[in-house]
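Every protein chain but one is kept in place in this view of the complex.
Then we have subunit A:
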Amino acid sequence: MIDVSGLTKTFRNGVEAVRGVDLTVAPGEIVGFLGPNGAGKTTTMRMLATLLRPSSGSATIAGHDLRSDPRGVRRSIGYVSQSGGVNPVNPLGDELELQAMLYGMSRAEARSRIADVLATLELTGLEGMPGGALSGGLRRRFDIAFGLLHRPSVLFLDEPTTGLDPQSRAALWEHIRSLGLTVLLSTHYLEEAEALCDRLLVIDGGRIAAEGTPAQLKGERTLNEAFLEIAGRPA
């Protein structure tokens, strides 16, 4: 579903944020991108979401080539950024409707799809509120609702549970798992990686440092010990 080879990004100021990432994600797989701050997780995801132009390398997402068909990629992915994209002052329903219609839905289709997505994420009844009136956990679920409106085949989640309390976090994991989608998510919470992901990619210094199921990466150690060893610095 996602095929990435030799992806790099060097910013104009000379920072090499991503130095050659290869990765594959199979349909229906939940893959976790694990790594310290500044490892290149967000930059890689932003490149795959067509928000940043890669310096070199190639990627195919849901059958669309990232370079030659960014619109095709955009149509097939949902992307939820680290900071989210909820308008704090405008009713969420209006924002959802605009978003759905930008994917080509008619107003009637948009409304029925919004109702479905909100029901799935247990957000029904909150669409009249502005984003700023919601708790962090609810806002995060709305962020994901925005990413799901057009039934994407791939979902990118950049640190989906950062800043959430343990209950909201567990609820969000439950929701993500129940979607049955191909998901690439970044996190630096080891228990999140272990609880949610089928497979993990450890990224450090802009390169994939290790790869495997949580059990494989752990071996005899705890995941924390394994992570520290791979990423080579204190978390």
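Keep this in mind: a contact is a pair of C-beta atoms (placed from the backbone, for glycine too) under 8 Å apart; a residue touches a chain by one contact, two chains touch by 3 or more; residues count from 1.
Note that contacts and distances are computed from a predicted model.
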What protein name does the UniProt record of the undisplayed chain give, "Transport permease protein", "Formate dehydrogenase (Quinone-dependent) iron-sulfur subunit", "Amidohydrolase family protein" or "HEAT-like repeat protein"?
"Transport permease protein"
Sole touch to the unshown chain from A:Ala62, A:Met101, A:Met129 or A:Leu179: residue A:Met101
Sole touch to the unshown chain from A:Met1, A:Met47, A:Val117 or A:Ile176: residue A:Met47
Just name the one of A:Thr24, A:Ser81, A:Thr120 or A:Thr162 that touches the chain not displayed here.
A:Ser81
The missing chain sits against subunit A at residues 47, 49-54, 66-67, 70-71, 73-75, 77, 79, 81, 83-88, 90, 94-95, 98-99, 101-104, 131, 146
